[in-house]
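What you see is the complex with one protein chain gone and the rest in place.
Coming up: chain A.
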Amino acid sequence: MLTLFLILFPAVAATLIFFLGGERAKQAALLAALAELACAGYAFFSFKPDASSQFAFDYPWIGSLGIRLSAGIDGISVLLVLLTGLLVPFIVLSTFNRTYKQPATFYALMLFMQAALMGVFTARDGFLFYLFFEAALIPIYFLAAMWGGDNRIPVTFKFFVYTIFGSLFMLIALVYLYYQTPPTAIAAHSSAIADFYKLNLTPQAENWIFWAFFIAFAIKMPVFPFHTWQPDTYVESPTPATMLLAGIMLKMGVYGLIRFILPIVPLGVETWGKTAIILSVIGIIYGAIIAIRQRDMKRLIAYSSFSHVGLMAAGVFSQTETGMQGALIQMLAHGINVVGMFFVADVIFSRTNTRQLDQLGGITQSTPKLTVYFMIMLLGSVALPLTNGFVGEFLLLHGVYTFNHYLGLAAGFTIIFGAVYMLRMFQKSMFGPTTSRTESFTDLTTSESWVFIPLVVMVFWIGIYPHTFLKVTEPAVANLMKYIGTTAVSMK
């Protein structure tokens, strides 16, 4: 039942704020998101580390067709539920010093988005998943199209059409899978994801279903070469929307790979997994090299996110336990780091009215707080040991390296290029002499600091004691490994 609450509560709160919010929409949204965080946190800490689905609900929906309203939290979802609960309140808080027109609508959309994301990460029915997967697009589309930058209309249109287009392939695959399921006691077929896992598909079917799902998820993440909507959308969207997109929404893609592709079409993965890894690794390097040359902070972070997510996809397709665990913990870590990074860009933009690195510099001279938080988020992003990024990247790279030494080496370049573009961004904005735009830079306000503080706590918590998070996902990952036929860390 807790799951139902996690999905419905933000939606109800959003509706109330939309109609009654008025001037206090901000505060109301923050309260609602904090309450949701408390629930998500409760779910995380009371989650029993086994492979089962917990806090679940299950109602008939379209009874005659065997389609059910069924959702729950298992080891694969639990970190993403936590991430969704964790990030939204601080994304809301990050807007406290900014003014957005029509605040009631703005904050209502953010909470609607949260409800849809919670639905995506907990749905246990294929069609329910699809519904939430698409529903999540609507609030983010409005956020970007109504509050975005000058070029927002064509950019968000492309984003919208591109991702909808991708999901259509998934819909076809879902319908096909649905018709393959054997009759149940009450209906001719079943759309429960667990029933999809039991199917014995023909190799041909596995191959095309692999691609149908892969394209849908690859666009969402995005994986090279399906990424061209992403940098523009991240840059044009208002920063809170960018944070939702990069922090949480792109994880829908990685989550989809783990939830659908690996267990449903293991043969497809065997045949095409290497292709998928190669695309992902190309994306890692391609995105990183482009990031090195970017001048706009937001665009730079967008490309870095594109590069990082490639590693997660590669880790998933490595079909190793380390790769899978790495992907799960890295989704959490990346969400935290990327939100922190975009917030840094937002803070700088709010004071200098620019995100161009060559117009910045010397900010550190007047901002001890921002410098420290920026540095810590950066260290997380470049995967320094004892920060959150390291645990994920270490496991992911081990997975990819175990899959194939050369691909592992190529993927490993992320740690070098990552350091290059991140340190370049830090140096050009924070160090050196001040410019006309940065000479009167003021340090973080209290509410801004409070956006960073929980993120920083998470950076070190995950980095120093990842056991808290790895142990809850471990049984589910071990269970998942059964479907793909390999076990544990491949050794010897």
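FYI, a contact is a pair of C-beta atoms (placed from the backbone, for glycine too) under 8 Å apart; a residue touches a chain by one contact, two chains touch by 3 or more; residues count from 1.
Quick note on the criterion: contacts and distances are computed from a predicted model.
Asker: Just go with whichever of "NADH dehydrogenase subunit L", "Sugar ABC transporter permease", "Nitrogenase molybdenum-iron protein beta chain" or "DNA-binding protein" UniProt uses as the name of the absent chain.
Answerer: "NADH dehydrogenase subunit L"
Asker: Pick out which of A:Leu16, A:Ala35 or A:Ile138 touches the chain that's been left out of the picture.
Answerer: Hidden-chain contact among the options goes to A:Ile138.
Asker: Would you mind spotting which of A:Gly126, A:Gly148 or A:Pro466 touches the chain that isn't drawn?
Answerer: In the complete complex, the chain left out is touched by residue A:Pro466.
Asker: State which residues belonging to chain A touch the missing partner chain.
Answerer: Residues of chain A in touch with the missing chain: 59-64, 69, 131, 134-135, 138, 141-142, 157, 160-162, 224-228, 231, 286, 289-294, 321-322, 325-326, 362, 364-365, 368, 379, 384-386, 391, 394-395, 397-398, 401-402, 405, 408-409, 412-413, 415-416, 419-420, 423-424, 427, 430-433, 465-467, 470-471, 474, 478, 487-492.
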